[in-house]
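All protein chains but one are shown at their positions in the complex.
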């Protein structure tokens, strides 16, 4: 029997279905792996103590002949931004330490209903603000490829968990790249679905108009299987789309099988290359472009002239919305309370609590957002940023009038070292340059591994973007590229990651 | 709290022109809250009508109540407003413990309704058209209870307790344009305006509109502008105060009068008005300073990203317009004509707030005159004594039934008042009270004749006088008979029979 933890979710699904492996075995294997490696990786903030019970009940249901979904019995790691009734939900913040939600996020509820076994909550930058998990109040997660480097962020915990084989599947949230950039630096797959394709209900809001929940996995097919479970209309989220979605897993299978690349019109975004992009990232990207052409794809360069304003617009819109979304953390109904010395009014208690409960990056963005919204500055900053959003959407519209998908490196560099960008907020912010435009426009994006950068041997990801609602196209194209590259390499990229914890 | 100096009202009006503006908040009586499926109810145990949305729990998201939108459109139409083809919600950001998310979902630059007007009739017959700037949708806040200290007020409290049952109850805020020219009628106009809004929302059936419960709340803005000699340009507008916590029609009137007198005293003394919130105190009949308005009131409004624009179709707007009840002012004119009341009689009805009661009583079969007599007379008297609304005492159906019993001779007026007392005491319908108390007029001539004969026999001198043609002497006999019948006889009939028996 192959090592359970190294199976993809799709493979595990088959073995669970044929009862070659039980859900308890699958769960135990991953719990053991967590016990072995998570001291080093620190992907998890909390490991479930009821996962085995859940797994047992799945096994019983299967034994009784119940027809279960494809992911029943498969362990799932959940980013701590998603609220859960059986585990604390902190969003990586001290202010929510120990918070127990009385309700499950919709994606969590749907995962449970599909029989997935929630194995734990994963680490993240505090309130999803960051690109490195260095801003977690509970200490950073380490990149399984190099424990001295960041695993990306904000969803570094989820990406590291799947990269370190602590879970085959994880849930993430992507506001400006928090699923795709960690996938890029950990050699895994991450999808930011179309805005509204997956419910945000129960995702602790960072920036409501940008946030999107999505799958974090090791293969494109696994991501499709998970999006099929969590996606679809949710009446509890007003921005949830009512579309009937095709199966993303089917799209991935179709892509891996066939010749979807032939005749595919692929646009390379001129503004997402060159200056600021690491040589090894660029060279792997260029090789992928060549590979696509070889497969009969029609590659052309397209321009998105307003992308250079995207990071600026993003760092106005996000802090503005976040400053309001995070106002609820005031020590009245839940969360930490700090009493100032000698008592104080409720106002002083709130201010002392927020001073003690929020980390520096959260404070920085709240102050920035408060500034961007305050009287006299709204039009210049927030209002202008919303206009840039329109211009970026127009850039995408123009590009998608010419091509089926757009591609770029998922991030300018491979995983950087801890502390490297911590003191320079703007440098950290620029790390999201490739991923931010998709959030501003609401379009879907995926990051798939395309190799290791020659200079540091670290993973590089390819970002594929499609028009709004065309998530299935991403899965088709992503799976096709994944299949081609793996055929070329003779293995998966992740199998080349160094061993951890003596294994 | 030092007592404010007040200027004589007439003197204040000589020196200054009052400039008004109102913000009336109407709580809608939908089944659920504005953005959550939690019940919109009054009087439940603390924190039981709450969902994750009402408590602003991490991850919760708002979803708009469709009925609240329909009600808001109807109200906008009834206020003569245009309905925005596209309106949207915005967040108003400020920290306060009764505000679960520390922002209120409201509407800012794109309200659902704008640019209307309402005709307001004053007790003196003057008709004032108040123009409406906008009406917008928003959510109510929770309720704070202040504990410790002597007064239960926020001042001096040791701590406060928060109940979020009211958090998220749908509100429509109706904002007037600046109102000039109210002059000495300013207090009456304020009261009549709020009463008109109350009539409108009541006739629409979209709010319980009980001011004492906070279903209808009025914030009154008032400033004074010094008068300038004729021919000179008007003085600039004065600094305004916003008086809150005014929870009865009578208080609206009193609070405005108070603020005019207070501000006038300050200004005449060379002082300046602080732009601030004033809290009205029902018990003392005064206002006190609240939070001063300052640049700290930077609400950082921005479009609510969790909600989508509201874009009502023309069909929906026309459907709701067609279903609008008659506007209260037009209705009053029509009813006055239909009922044939004099100006004075009708004013009595309007001032008593009894239009609805009387029209329902008429609809239940009473004559307009009888309905008016009962409601403005005995029922209002009792209501006054008990300190409650007349409408809370007895239903229009029962009043109509009572009037019917008088009409058909079952009851005399005097008996009917006793029956009403029974109905108010909860003894049942008028007929039930009549039966239970045995109060009906004795219309059996046999019983009356027996009583009359007894009375005549015991007063032979009176009998003689009657027979001598001194008819007025019959009074003593009639009185004795009515007494014997315990008042349950028709005095006119008794008189007829006395004369008949005496002369037979």
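Labels A and B are assigned to the chains in the order they are written; within every chain, residues are numbered from 1.
Simple rule for what comes next: a contact is a pair of C-beta atoms (placed from the backbone, for glycine too) under 8 Å apart; a residue touches a chain by one contact, two chains touch by 3 or more.
The criterion applied here is as follows: contacts and distances are computed from a predicted model.
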- Query: If you look up the hidden chain in UniProt, what protein name do you find among "Aspartyl/glutamyl-tRNA(Asn/Gln) amidotransferase subunit C", "Cell division protein FtsX", "Carbon-monoxide dehydrogenase small subunit" or "Carbohydrate ABC transporter membrane protein 2, CUT1 family"?
  - Reply: "Aspartyl/glutamyl-tRNA(Asn/Gln) amidotransferase subunit C"
- Who touches the missing chain here, A:368, A:434, A:466 or A:479? A:368
- Message: Please identify which residue in B:12, B:63, B:434 or B:502 touches the non-displayed chain.
- Response: B:63
- Query: Looking at A:79, A:389, A:421 or A:473, which makes contact with the chain not pictured?
  - Reply: A:389
- Message: Looking at the full complex, which residue from A:244, A:401 or A:426 touches the chain that isn't shown here?
- Response: A:426
- Note on the structure: Among the options A:84, A:239 or A:414, the absent chain makes contact with A:239
- Residue positions on subunit B contacting the omitted chain are 30-32, 37-39, 45-52, 55, 63-69, 86, 88, 95, 97, 102, 144-148, 154-155, 157-164, 296, 298, 300, 303, 305, 307-312
- Message: In the complete complex, the non-displayed chain touches which residues of subunit A?
- Response: 99-100, 102, 194-196, 209-210, 235, 238-239, 241, 306, 309, 311-313, 315-316, 323, 327, 330-337, 339-340, 343-352, 354-355, 358, 360, 363-364, 366-368, 370-371, 374, 380-381, 383-391, 393, 425-426, 429, 439-443, 468
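Operating definition for what follows: only the chains that are shown with their structure count from here on.
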- subunit A to subunit B, mean C-alpha position gap in Å, rounds to 56
- Task: Would you pull the subunit A residues touching subunit B in the complex into a rising list?
- Result: 82-83, 89, 91, 96, 99, 101-103, 105, 200-205, 207-209, 235-239, 320-321, 323-324, 327-328, 330, 332-334, 346-347, 350, 370, 373-375, 378, 382
- Please name which positions on subunit B make contact with subunit A in the complex. 52, 55-64, 91, 93, 95, 97, 100-103, 160, 162, 164, 295, 298, 300-302, 305-308
